[in-house]
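A protein chain is absent from this complex, but the other protein chains hold their places.
A, B and C label the chains in the order they appear, each numbered from 1.
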Amino acid sequence: MNYQQILETAAQEASLLAGSGTVASYIPELAKVPPERFGMALIALDGQVYATGDAGERFSIQSISKVFLLALAIRLVGEDLFERVGKEPSGNPFNSLVQLEYEHGIPRNPFINAGALVLTDVLLEHLPDAKSAVLDFARRLSGSPDLEYDAAVAASERATGFTNIALANFLKAHGNLRHPVEQVVDAYFHHCSLQMSCLELARAFLFLTNHGVLPNTGERLLSVSQTKRLSAILLTCGFYDEAGEFAFRVGLPGKSGVGGGIAAIMPGRWATAVWSPEINHYGNSVRGMKALELLTTWTGESIF
Amino acid sequence: MNYQQILETAAQEASLLAGSGTVASYIPELAKVPPERFGMALIALDGQVYATGDAGERFSIQSISKVFLLALAIRLVGEDLFERVGKEPSGNPFNSLVQLEYEHGIPRNPFINAGALVLTDVLLEHLPDAKSAVLDFARRLSGSPDLEYDAAVAASERATGFTNIALANFLKAHGNLRHPVEQVVDAYFHHCSLQMSCLELARAFLFLTNHGVLPNTGERLLSVSQTKRLSAILLTCGFYDEAGEFAFRVGLPGKSGVGGGIAAIMPGRWATAVWSPEINHYGNSVRGMKALELLTTWTGESIF
Amino acid sequence: MNYQQILETAAQEASLLAGSGTVASYIPELAKVPPERFGMALIALDGQVYATGDAGERFSIQSISKVFLLALAIRLVGEDLFERVGKEPSGNPFNSLVQLEYEHGIPRNPFINAGALVLTDVLLEHLPDAKSAVLDFARRLSGSPDLEYDAAVAASERATGFTNIALANFLKAHGNLRHPVEQVVDAYFHHCSLQMSCLELARAFLFLTNHGVLPNTGERLLSVSQTKRLSAILLTCGFYDEAGEFAFRVGLPGKSGVGGGIAAIMPGRWATAVWSPEINHYGNSVRGMKALELLTTWTGESIF
Partner (left out) sequence: MNYQQILETAAQEASLLAGSGTVASYIPELAKVPPERFGMALIALDGQVYATGDAGERFSIQSISKVFLLALAIRLVGEDLFERVGKEPSGNPFNSLVQLEYEHGIPRNPFINAGALVLTDVLLEHLPDAKSAVLDFARRLSGSPDLEYDAAVAASERATGFTNIALANFLKAHGNLRHPVEQVVDAYFHHCSLQMSCLELARAFLFLTNHGVLPNTGERLLSVSQTKRLSAILLTCGFYDEAGEFAFRVGLPGKSGVGGGIAAIMPGRWATAVWSPEINHYGNSVRGMKALELLTTWTGESIF
């Protein structure tokens, strides 16, 4: 399969959609990213690397970090995790409080914000330093020891992220946060501020492609079954209330972030990541989704 | 892979869950099915057939019929279909009116009851006789020319299915039914009453396994892309508000019915169907889900 | 108090709001009423009658008929009625199915459509002919033996009232309708089609002003306590999700209909009715509410 050519052509076609989304503006650090940026990378399990555009440039991965939180939390507490967070699609926006109220403080799934706050609380319980642990995990997965949180982004979210602070207090009111709200949201906002490139993200997702084993070292991070389950949650819940649309058009387990990044896997074959800052009103990258749709259509590779 | 042995062992293990669900009782015809019944079949693309228990006995497939409606509707109107019905998981029970009201009469997806009522309306628009067309399609897919609707089941649902009639009237109020309510619900209740065995269901789903082509004749029923999309909707929406759980535990596109049947596919390899009448409170077969979880765990075969 | 002058001046001021609402158009019979019509009547307990404009012209009272249903149902079954229908404001539009689903088929109050369908079912249970009984009751209250249902309006609603038919089926599904859906909605649509003038409506509400006793005959229809309770429901639930606004601006127990009528009472003193067909998006007459606000402001008479 000529992935390199497919990536380049997909990038070109996707560029026709320039202007049909908007750069996330709720914090200044995200708003100042040039909208025309586009990068895409695909790394095969055999080690081949394909890339185009700004694939080497780091951006704010935002909610994609939730995949790292979930993998770590599953490693730490296994299936018990799902007593505190569900695994069903929410049918609601990512920051909705409605379902949380009806369902008494148990977030629908780990990828809505409330769910990731609970994951963060779990990490705080089992790790001496959750912020460092998540950073170390991302460095190890991506093979990039110099990954960093963006302190300005984290501080900006801390100062303006009232909905997330509301969610954390609401979880606390329902007894589903064990640590102080301040501590949980501080860690959470740092996790979201992680900076990675498409190449780093694609590499970091390869262990999911490889059924739980880090390809370069052979180390098993998750069991086959755990990997299947994490991937299932990606497919049903990875794109807020556009999960069905992504499964329908792209047909891969993946996760998006409001920074315009998307990472996805084709189990047993490759991992990919794409970045384009213009997002639609569901919070998903417009050109990113298009490029991935073209990738799976042209290669005929999807999980279905 | 020794599928025959796996099916038999899965059947045995699943039988330990006897009594942990209840047989659907809302119509007498369903209530009188013996709860201990269990059948399972798997048919590989190479033509091999594996079966255990009551795999040859017909039962009321109920909502599994929605897959046939969707395949037919996609063939008739293509992507335009999705102007009248969504493709997102609902996060609500299968017969909920709530989301329908908030979303102005556009059902969340084709597999909630409201969605299938819209599919039925679409079929009525493009086919001289929708009831016969669905029956013929199921006969052709399964290779069983003697499939029939169960008139008693259809009549019973017609007499007591007030929630579905409410849904149809509500869709009509929102302009999303073009035919008289009576006509739509009559066809809908007939579709649900279709009687098939696990062997017939597994065979009927093989064209989805085969990316849209009927294996025995080579005839293409759906394009590769249409098949991918239909399978994606199965995965995200096929199990009411337990879709996440099924993806998590089983990891296959599939569809359940309150008669206790489940049909599922492993793309490129096989289709399977299981039947056990005891259902959980989401409406999905308890032993059926367990047997499929064991199947994908032991074979290591899932889409993830 | 110079009520006559107040009515005339209120009519003039309210006329300035012409064009700020729209005539109900969901059935042709309502849509063809000239929007500029305005009538208002006030009848004091001492027998004095004040009227202005089209106060003698009959119009479709629509939901105001629910007050007659409620009074009859309270007479027939007393407080037991409130096991099948609540008495809390709904916080939702008059024809919403949402709350009904969350609350398992018990309508929030008697004045949302679902509640009035239950009232109708209660009347059908205790009266040989509910349609005639309601008509007779209205004739007796108003002293107008020639009141009639408008058959064209009733037929038109029957042909297009899919939301109400959906509500009735949903109530039936929850076991909160004991008669066939057809029979209930037929009676319900007839009740709504009752034609009355402002003068007739004001007179018909006088027994509520008079704490349950018909002024002209001295006959007690409701106990003091029953009258208080019915009036309380009028105040908290009589204006769909604008009940708070009406209480705030006008400060009287009252009931509106989409035909543009409003009837209201000042306990111990008078009853009033106003009619102006232009309604706001909550379904309440724009000029009617204004005229009543002026009436209570200028007279200083309200229940608060």
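Rule of thumb we're sticking to: a contact is a pair of C-beta atoms (placed from the backbone, for glycine too) under 8 Å apart; a residue touches a chain by one contact, two chains touch by 3 or more.
Please read all numbers here as calculations on a predicted model, not as lab measurements.
Shown chains touched by the hidden one, complex as a whole: A, C.
Of the listed residues A:144, A:163, A:223 or A:299, the one in contact with the hidden chain in the full complex is A:163. For the options A:16, A:31 or A:173, the residue in contact with the chain missing from this view is A:173.
The missing chain, though absent from the display, is touched by one residue of C:179, C:228 or C:269; that residue is C:228. For subunit A, the list of residues touching the undisplayed chain reads 96-98, 100-102, 162-163, 165-170, 172-173, 181. The missing chain lies against subunit C, touching residues 86-92, 99, 108-109, 224-225, 227-229, 231-233, 235-237, 241-245, 247-249, 251, 253, 267, 296-297, 300, 302-304.
One rule holds in what follows: only the chains that are shown with their structure count from here on.
Separation of subunit A from subunit C in touch steps, taking the shortest path, is 2.
This structure's chain pair with the greatest number of C-beta contacts is A-B. Centroid distances built from C-alpha atoms place C farthest away from subunit B. Averaging Cα coordinates per chain places subunit A and subunit C 55 Å apart.
Between the Cα centres of subunit A and subunit B there is a gap of 32 Å.
For subunit B, residues touching at least two other chains: there are none.
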